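The complex appears here without one of its protein chains, the remainder shown in place.
Showing chain A:
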Amino acid sequence: MTVFSGYGIQLLHGAVVSVEVTIAALIVGTVLGIFLGAVKTYASRPFRYAVEAYTAIVRGVPDLIIIYLIYFGSTIALTKLAGEYVDVNGFMAGVFALAFIFGAYASDVIRGAIRQVPRGQTEAAMALGLSSKVCFIKIVMPQAWRLALPGFGNLSIILLKQTSLISVIGLEELLRASSVVSGATRQPFYVYSAAAVIYLILTGVATLGLRYARKRADRGFA
């Protein structure tokens, strides 16, 4: 398998990009999901409806189309703004598109978890005079987080695999690297098998990480 030695590096580079996109989209998407989950739980009707509409769109439109729309949409928008053609950064567009999708699903998970935190917790916080901000950050969210983690973990694993979709906007992540290498080596079966193994290793590591996060969040709960 000497053919792989040079190309192997290319696949690994692709894997690194996939991981980078995953982590970036996870961070942005988590912040978005928590914010939107809080809006869905606490905000007044117009805001809640707006966020529900956003979730419905993400759920109803294929991920690939969302990625295309965000990529080409931001190209048009930035070009208009700048007054000259702007080549949108594939990494940024990819991260944004995946975070956009992730945030929608995560907001539902977070809302469900917030609702499961017993009312007495908020009441005790109010009785102590804590502000609603402190109550949310210190009391509700840490407990909701623990309840959200299983669903959240699933979404994260899906996100890792979804990074393969952004190969369509030209970012050389693992899938695109595989397609380039398989074209060059004319060994598509072996190359894609190698890619599958890499994805499997990455999701395995992610699963272990999530298990650790769950253990940590369980502290104090018998």
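What to note about this one:
The rule is simple: a residue touches a chain if its C-beta (ideal position, glycine included) is under 8 Å from a C-beta of that chain, and two chains touch if they have at least 3 such contacts; residues count from 1.
Definition applied: contacts and distances are computed from a predicted model.
In the listed set "Putative FAD-linked oxidoreductase", "Amino acid ABC transporter ATP-binding protein", "Protein-methionine-sulfoxide reductase catalytic subunit MsrP" or "Inner-membrane translocator", the entry agreeing with the UniProt name of the missing subunit chain is "Amino acid ABC transporter ATP-binding protein". Only one residue in the set A:Val16, A:Met126 or A:Leu200 touches the chain that does not appear here, and it is A:Met126.
The omitted chain makes contact with chain A at the following residues, 118, 120-121, 123-131, 134, 138-139, 142-143, 146, 219-222.
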